[in-house]
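First the structure, in the form of structure tokens, and then the observations on it.
All protein chains but one are shown at their positions in the complex.
Letters are used for the chains, namely A, B and C, taken in the order the chains are written, and counting of residues starts over at 1 for each.
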Amino acid sequence: MEYRYSEQQVMLKKALNSLLKKEMPFETFVEIAETKDGFSKDKWKKLADNGWLAILAQGEFQTLEEVNSLDLMYLSESIGGALFPGPFSLTAGMIVPLLSQLTLSEKQNELLLDIIAGEKLATAILPSLTDQGGTVKFNWPELINSNEEGKVTLTGSYSQLQFLQNSDVVFIPFTNNEDQLSVAIVNTSVNGVKITSQKSVDLSKPQGLLELQNVKIGQEDILSEKGLENLFYATLLTYFTSISGEIIGGADEVLARTVNYVTERKQFGVAVGSFQAVKHMIAEMKVEIEKARSYSIYINSIDGKTDKATWLNIISSRYFNTNMYKKICEDSIQLHGGMGFTWEESIHFWYKASMFQLYHLTHPALMEAYIQQSLLPTAESKDLQYHN
Amino acid sequence: MEYRYSEQQVMLKKALNSLLKKEMPFETFVEIAETKDGFSKDKWKKLADNGWLAILAQGEFQTLEEVNSLDLMYLSESIGGALFPGPFSLTAGMIVPLLSQLTLSEKQNELLLDIIAGEKLATAILPSLTDQGGTVKFNWPELINSNEEGKVTLTGSYSQLQFLQNSDVVFIPFTNNEDQLSVAIVNTSVNGVKITSQKSVDLSKPQGLLELQNVKIGQEDILSEKGLENLFYATLLTYFTSISGEIIGGADEVLARTVNYVTERKQFGVAVGSFQAVKHMIAEMKVEIEKARSYSIYINSIDGKTDKATWLNIISSRYFNTNMYKKICEDSIQLHGGMGFTWEESIHFWYKASMFQLYHLTHPALMEAYIQQSLLPTAESKDLQYHN
Amino acid sequence: MNFTYSQEAEEFRGSFRSWLEEHFPQEWNREVTGEEWVQRRKQWGEMLAEGGWVAPSWPEEYGGLGLSIEQQLVYIEELVSINAPEVLNSNGIGIFALTLIKYGTEEQKKHYLPRMLKHEDIWCQGFSEPNAGSDLAGLQTKAEDKGDYFLLNGQKVWTSYAPYSNKCYVLVRTADSRYKGISLMILDMEQKGVTVRPIKNIAGETELAEVFMDDAIVPKADVVGELNNGWEMANFALSNERGIHFAQRSLKMQQEFQQLLSLFTEQIDLGKAYVKGSKLQTQLVQSYLSCEILKSVCLRNIALISQGDDTGVLPAIAKLTWSEGHQDLLNTSLELLGEESLVKGKHEVWMEKFLLSRAETIYAGTTQVQKNIIAKSLGLPSSKGGR
Partner (left out) sequence: MNFTYSQEAEEFRGSFRSWLEEHFPQEWNREVTGEEWVQRRKQWGEMLAEGGWVAPSWPEEYGGLGLSIEQQLVYIEELVSINAPEVLNSNGIGIFALTLIKYGTEEQKKHYLPRMLKHEDIWCQGFSEPNAGSDLAGLQTKAEDKGDYFLLNGQKVWTSYAPYSNKCYVLVRTADSRYKGISLMILDMEQKGVTVRPIKNIAGETELAEVFMDDAIVPKADVVGELNNGWEMANFALSNERGIHFAQRSLKMQQEFQQLLSLFTEQIDLGKAYVKGSKLQTQLVQSYLSCEILKSVCLRNIALISQGDDTGVLPAIAKLTWSEGHQDLLNTSLELLGEESLVKGKHEVWMEKFLLSRAETIYAGTTQVQKNIIAKSLGLPSSKGGR
């Protein structure tokens, strides 16, 4: 047994932290959030330049050996702490590892290189947890598609797609006639694609509405190799692990700011932090964060995973983490007193980020139902794989 | 608007308190609980002698005018505070008002007088909240009965009937051939009746198992007048009000003992009660008790009740009160430190009484479901009366 | 025990309701925000003033309605039921005016009260400071005696509607003694020495402001009551809020609960499966209980005030019940909406309300301060601070 990060992990973390300190100090984040709709291509490229988007790339794109989702989680803590405004987890945790494991055409290869280099930004429609006939599992959003003369035609809309308005391409999964999963690579500038920015409360994760009206996609822009769906789900796991890291890092940062505040701030002539009620609230925050951290690290480190158990673990820890994050922020706001309620005190940025996490792809009520059915399987749900 | 008890109410309360102080000091309760299986006929008669069991009697049995369920609730607070070991709420809140409103035979009349005088003890099977085909409502327990030659034959068993082993008669509701409610008055000493004491964790409310094997009941021991079921439910409301009083009184007593303990008890050279964490826990206890009190008084004082709204009110406040009582006791135990964990410190007696309340006739999960369906009625449950 | 309204209260209801039916603008059903909202609040204040309905609790001699507490409750019920906006000068009319009536000079009353009623002056409250929130007595804004006037230097925060106000009732330090060195003064906001800096709140709105006093002048005629008696007056002013204030909150919350029920049904009809999950059903029941309990606590409180009895710690209990229950209710609305709650659109009002509700466990005495008060009332050693 070992509970320590390796030299390589520590070195990577240091490097990322120092980049973030330089490129994304808090004032920069606030400026991007308030005046640039939550994204700066310049800063995104800074992240890319240092290779961070390819951290989990596979095959020929691989830059580091022996890097796994746990490393990504560890690094994502820094991203979440700094509230880096960009789709880091989606790109580094999902899109890059997914594409790099597929057989790509030259054009696709180029796209991947552009994504890794931060030249192009990509977003993706992901499956979400829904209740289908009493069983809760991951499902694909429905898009109408037809397949004629070798071209696929997509029509439909999808709301609240992260960083859509900043993206050059969207990866759109759809099910083809043989009930097999394919993924269309859609350029956001082509005819029939309409993008509307949706003002989101989370200023670190802009969202947009995607509307497709008879968008024709040629075969060269469709990924459909065998095993694609499994690979998609495998990388979805990495994505969830990465956003867990964002959550834990964000909560950590909020706690640190709170401790700092109550230590500095005086009331009745003494630091607010010397009142026992305040101290106990802070202690409870610490406890919840460490529970989340222990749990997340544990489930990402154990061997002998089975598919079902892995999904249960991921959903259980996500259920805990998302609630924890929101609660930590609420306690922090309370502990900041009137200041916590202002825009000027920064906690609200993380608070709003925690609300994005809370509902993103996995509504807490459905996560709860998912865990329930895993613990007490009914006849219908007992033998299902939980994602398909 | 008025929030004060009348002179008569205050006078009654004083009289009851002084009786309890004399006849049921805490040591006496402990002795009865530990060595007499939770009942003392002598003490019960003392309560009866002073007319307390007839407080809600109607018609010719009425002793006081303008006394209602709210008065009973107020008085029951003292019963709950002292943990009086006897079926006060059942007798004074249910059996006596029910019988006194019926047309009774001479023999039945005599029985009622004996009950009021504390000469005979009666218990009763009551309907409980159950889920019937997706709708939660009160239902009668099922007993097999047949009606031959003017005699009703009862067979069946009923578990955890309060004070059964101390009772002379049991009131057993059953449904006759015409689907109408009747109540059999069964002498516990007749052939075919088997009574087994069931050791209950709540030492103030002994429970027993009733087994009936072909017990024949003559018409003279059957109540079946028109409107009996409605009357039964009306007095069940009074019963619930009365046990709400027991709950609030019990919680009040636990709070008082806790405040006393933390004020006396020292740690690190100062009273435990001077630590802010302790004070806040106690403040929260007070808040919850006063919420329960406000709510219970309010729902028992408002005019213009409709039947459905009344049941929703009673169940909602019971749901709140029973949870509150248990929580208050748990906090009190925590605040008593190691002492709270011993038999010698008394809080556990109320704690166990709170657990009786929690599950008595109305499981919290079913109360929750009942409130849910009242707020968001489904097609099936929308137009139902909630008790039949 | 009796929670029915007196005959006088019901009579008042009749006459007020008729007036409202005639005068309340139908077109105000359409909700507005921002500047438009502020103007509507002002306009409504002027309309009520014109009809003589704007100051329910003031004695009649000063232009008020001289209502009993029960009648005031009816007053609020009627306004909430038609979803009327709060008048812009509510802070002055509901809190400061009664203090001025009790402690002020005849000149002050004659000058300020009519102008307040008619919304000619708009008042804000200058109590809290950066280092004196829960610890109000720790305030440091200094008022220096300059003969005819006081010279004020310092800073106030959390001043609601300061950007729209021209008058501020302000607590200042006039002597060293913690409690006996505080005075209450009327500050003219329209002078060189006063700067108002709006503070964006968590929801991005700017009703709140900081007020900076930099050699601001208060003529001695604008000192309220005795010098150095400000602590007593501040407590009197704040206590005015307690009775009817929570009843209003309670009524609003009941209304929101009904909206929540509609949202539930709506989401179920839309096929949102998570709504039927355990979590939301349980939360719905909790919100129902909070509403009912708050209602009963508020009515108990008002009945006690009505009969002239001490309300003890009921106001603290009402504050806790309301602030926590209200936050939970709004949280449930977000859970109902799920991801949709995050973005602007049809239901955006819920997120806004939710964010604003985070302040409710902080202002007017934090949750922890309320618990300190309650613990003290039980005979436990007094304590300070906390959040």
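Here, a contact is a pair of C-beta atoms (placed from the backbone, for glycine too) under 8 Å apart; a residue touches a chain by one contact, two chains touch by 3 or more.
Note that the structure is predicted; figures quoted are calculated from it, not measured.
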What chains on display are touched by the one that is not shown? A, B, C
Going by the contact rule already stated, which one of B:G51, B:P141, B:G192 or B:P364 would touch the omitted chain in the full complex? B:P364
In the whole complex, not just what's shown, which of A:K13, A:K120 or A:K291 touches the removed chain? A:K291
For subunit B, residues touching the missing partner are 130-131, 136, 159-160, 198-202, 207, 262, 266-270, 272, 274-278, 281, 330, 333-335, 337-338, 340-344, 348, 351, 355-356, 359-360, 363-366, 368-369, 372
Residue positions on subunit C contacting the omitted chain are 277-279, 281-282
Could I get the residues of subunit A that touch the absent chain, sorted low to high? 1-5, 70, 255, 259, 262-263, 271, 273-274, 276, 278-280, 282-284, 286-287, 290-291, 294-295, 297-303, 313, 316, 319-320, 368, 371-372, 375-376
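The rule we apply is simple: only the chains that are shown with their structure count from here on.
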Rounded Å distance between subunit B and subunit C, as computed from the means of their C-alpha atoms: 42
Mind checking the centre-to-centre distance between subunit A and subunit C? Centres are C-alpha means, answer in whole Å. 40
When the centre of a chain is set as the mean of its C-alpha atoms, what distance in Å lies between subunit A and subunit B? 54
Residues of subunit C that contact two or more other chains, please. 368, 371, 383, 386
For subunit B, residue numbers touching 2 or more other chains are 276, 280
